[in-house]
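With one protein chain removed, the remaining protein chains of the complex are shown where they sit.
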Amino acid sequence: MRNYLIRRILQMIPLLIGVALVTFLVLNLVGDPFAQYALNPRIKPEDIARMKHAWGFDLPIHLRFFKWFWSMLTGNWGVSIFSGGRPVAELVKNSLLWTLKFTVASFILAFIVAVPIGIYSAIHQYSILDYFFTGFAFFGMSMPTFWFSFILLMIFGVRLKWLPIGGVMTPGLESAPFLVRLLDQTKYFILPVVVLAFNTMGGWMRYSRSSMLEVIRQDYVRTARAKGLSERVVIYKHALRNALIPIITLLGIAIPGLISGAMITETVFGIPGMGRLTLNAMLNNDYPLAMVTLLLESYLLIFGNLFADILYAVVDPRIKYT
Amino acid sequence: MAISQEYESELTTYKAETYWQIVFKRLKKHKLAIISLVLLIIIILACLIGPFFVKYHYNDMSNYDPDNPFVGEYKPPSKYHLFGTDELGRDTLSRILYGGRISLFVGFASVFSAIIIGVFVGAISGYYGGILDTLLMRFTDIMFSIPVMPLLVVLATIIPGGGVWKIILVITIFGWMTDARLVRGVYLSLKEQEFTEAARAIGASNSRIIWKHLLPNSMAPIIVSSTLGVGGNIIYEASLSYLGFGIMPPTPSWGNMLQNAQSAMFNAPWLIWFPGIAIFITVLAFNFLGDGLRDALDPRLKL
Amino acid sequence: MKDDILVQTKDLQTFFYTDEGVVRAVDGVDIKISVGETLGLVGESGCGKSVTSLSIMRLIPWPPGKIVGGEIWFKGEDILKKSEEEMRRIRGSQISMIFQEPMTSLNPVFTVGYQISEAVLVHQDVTEEEAKKRAIEMLDLVGIPDPEKRYNEYPHQMSGGMRQRVMIAMALSCNPDLLISDEATTALDVTIQAQILELMKDLKRKIGMAILLITHNLSVIAEMADNVAVMYSGKIVEYSDIKTIFKSPQHPYTYGLLSSIPLVTKKRVKGQKLPIIEGVVPNPYHLPTGCYFNPRCPYSTKICREEDPKIEEIAPGHFVKCWNYLKPGMGV
Partner (left out) sequence: MSEPLVSVKNLKKYFPIHGGVLGGVIAHVKAVDDVSFDIYEGETLGLVGESGSGKTTIGKTILMLYPPTSGDINFQGTLINKLKGEELRRLRRNFQIIFQDPYGSLNPRMPISEIIGEPLVVHNIYKTRKEILDRVVEVMELVGLRPEYINRYPHEFSGGQRQRIGIARAIILNPKFVVCDEPVSALDVSIQSQVINLLNDLQEKLNLTYLFIAHDMAVIRHMSDRIVVLYLGRVMEIAVNDELFDSPLHPYTQALLSSVPIPDPEIKKERAVLQGDIPSPINPPSGCVFHTRCPVAMPVCRELIPEQREIKKDHFVSCHAVK
């Protein structure tokens, strides 16, 4: 187990560097981002020169990469000109907080809804409810996130006016008591969280279902029955314990989808999160900022996967001893 | 020797169905997959032929006509414009049919090119193993570690142009890794099978084994993943277009038709409904078909 | 004698309903096992021997399988009439089963000790402490060294032979009246198989349970069984005590099987052919008319091709399902 963990963490290092390299290359090899800055009358030439130096643009490309990577690691992320010279770290911190808040919420929602349903479907394969849930799962998988958001907004925001149609909080509530703010926040988050969860749920249901179906076929489930255990114990103890092991990998698998989905959901609902930040950075050709956000999102994904793998090793006794 | 002629006919003749007959027979039992297949054929035909039969060109902006309240901008569905008109008074139906061509083409073409790259990388990696495999797979891991949507947006920005081919290129750049991993996995397991060893034992060359023995045996998962992939890519195209990084107007695609729709939510909901439904139904059909194919091609069902 | 009967199946029929058609996996099987008897059930793959045993356990998975006819009497009661709850109390305590694949038959996420004590806990009114003690006792009984330590190990830490011992320990932990062994030694190496066979003999002497021994290996049958039933395509074709079967088999299939297996004790004559049974086992979806064995039978006559024979008692305790048994010219 210890070896497994150390190996797993060591394997991550080239990945971290590689992702940084790709991010760096993609956003640098295309051209000089400062060429576009120069066209902008709002930016002073000396600012450009200062930034060129700060980002190492006066260095050869490989040295520039190391300089950049080092400044990334040390948290020295610079300032974003298009956001009025605010420090990138501050922009990212705020955005990351919003993104985490609502992705984690939808992650939990998706997990607690999808996994039990998937398990249920497997146990009652070919029952009416199984068909219903299968349909539901495909529905979720096939629905473009933004379109689904539109529909929900049209129904709950425009027609019924139950929920706000965008933003993250009602203006003027910044200093209200905590509970009031929480309630307010919940109101704003319901739609985006549901949309994002809905999008992930379908895949999870199918995955949990097939994982459980796979386990039910195994010899040891027959052994458990032959022992005289009740069907409940056979399913919920012997089978489920095994089925949950691959389901844990979902934690890792789900993160890319969540990050991608979050980008769209944030845009539709006007949540100032990481996705929106990346998007705006790209729209404004603010490459230094985009590089930070892209790198951070990738690292989020890599660490999420690491977490899932560790959890996997904890639950599966077969990994402990290798 | 061994078997006397008299009895043999009774002993041996199983039904002589080919692999694809068996697969199709299994697929037929999957009602939703068959319905989806039919539906997809209809959708594809409609998009291909449809534009020749509709009254309006997709870019026609019908002029204001004081005598006809159904013609003009933001008109709801009527017998003149079955799916209504958009902010410029263009016929939504015509745009959906034409946009379908674009969306479907993007879906198919990017899946196709991703498969070419993915199969090549996966096959080489899985068959030869060693350093080559390690390098290719580490690169795949890296590509996998960058979240798709942000990467798409970045790629769409830095690659110049706004056409269909650019979007296909962009989707291909991130899309090949799934196929590569898939094919590699299949090759790794097939490589251990005795029929691969048998091919080596008779003296078959590596390239013969890779392309003639192993590739046909990895078709099943590739077919399933591409079917699901077409649907997925249609959604990616739509999402990119919605974010403003996709197919650029005036060329219609299902995605960019929805681009301005958010602001039309209050007064022209049909502009949201129709393109969305087109995407949804098409993707749903691809997903059902892919699921049916997965069951029909399941390698665990012994042949 | 009659009162000694522990298990008896009467005209048992278990069918599988698949897309290609109905497979009559077990089609009218009558076997009986007395208290303390070892019955060998022998046949090739697909002949229905495993389905017979799973039917007795009532563990046929539906869909696609189903017991569609017949009776299974266990200790004077028809277990096909029992409720699932009553049946559950029989499984693992009065009838136990061990399977072919020791590598996959144990649950990978629980310790072997836990899996044994679980069997004790469901069937006996004991505390967890006592169940654990019993499990360790059982591990010791089946010859696993250092049982206290092994109790806490996971299946993947054990070899195939050890896992099969664990399976036996689990099966015998509640002192069953009948142990069903479904090809339990087939996957094992020959020196390990010898260990397990010796263990089973030894335990049988100590515990006195009856055994239904299912195998395709005639040598294992010869070593272990008191009586033998030979199955072919879902039916019993010959049934007798062990010596009669091996000395004077009456069914051409039994005879063919016995004479076609190479013997470790027989001197080699280079170029000498083994007697063979021609052809292959019939496709279960397209069974031949008449006697199922007739296309492969060297003694097949017109009636064999037209009508399926009934099983007959040709001598006390010796049953044969064949039109031509002991007929002149059969050469058996």
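A, B and C are the chain letters, set down in written order, and residue numbers restart from 1 in every chain.
Throughout what follows, a residue touches a chain if its C-beta (ideal position, glycine included) is under 8 Å from a C-beta of that chain, and two chains touch if they have at least 3 such contacts.
Since the model is a prediction, treat every value here as computed from it, not as a measurement.
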With the full complex in mind, choose from C:18, C:159 or C:289 the residue touching the hidden chain. C:159
Per the definition of touch given earlier, which of C:76, C:262 or C:316 contacts the omitted chain? C:262
Any idea which of C:220, C:236, C:291 or C:311 touches the chain not displayed? C:220
Interface residues of chain B toward the undisplayed chain are 1-3, 8, 12, 14-16, 18-19, 193-195, 197-205, 208, 213, 216-217, 302-303
In the full complex, which bits of chain C touch the chain not displayed? Write them out. 44-45, 159, 161-162, 189-195, 197-198, 216-223, 225, 242-243, 246, 256-258, 260-268, 270-271, 273-278, 280-281
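Everything below uses one rule, namely that only the chains that are shown with their structure count from here on.
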Strictly by count of touching C-beta pairs, the top pair is A-B
Find the chain most remote from chain A, comparing centres computed as mean CA coordinates. C
Going by residue number, chain B touches two or more other chains at none
Multi-partner residues of chain C (at least 2 other chains): none
Looking at the complex, which residues from chain C come into contact with chain A? 57, 59, 84, 88-93, 96-97, 99, 101, 104-110, 118-119, 122-123, 154, 156-157, 167, 170
Which residues of chain A touch chain C in their complex? 218-220, 222-231, 233, 238, 241-242, 245, 315-318, 321
Applying the document's contact rule, which stretches of chain A touch chain B when the two form their complex? 14-15, 18-19, 21-23, 26-27, 30-31, 138-139, 141-147, 150-151, 153-154, 158, 256, 259-261, 263-264, 267-268, 275, 278-279, 282-283, 285, 290, 293-294, 297-298, 301-302, 305
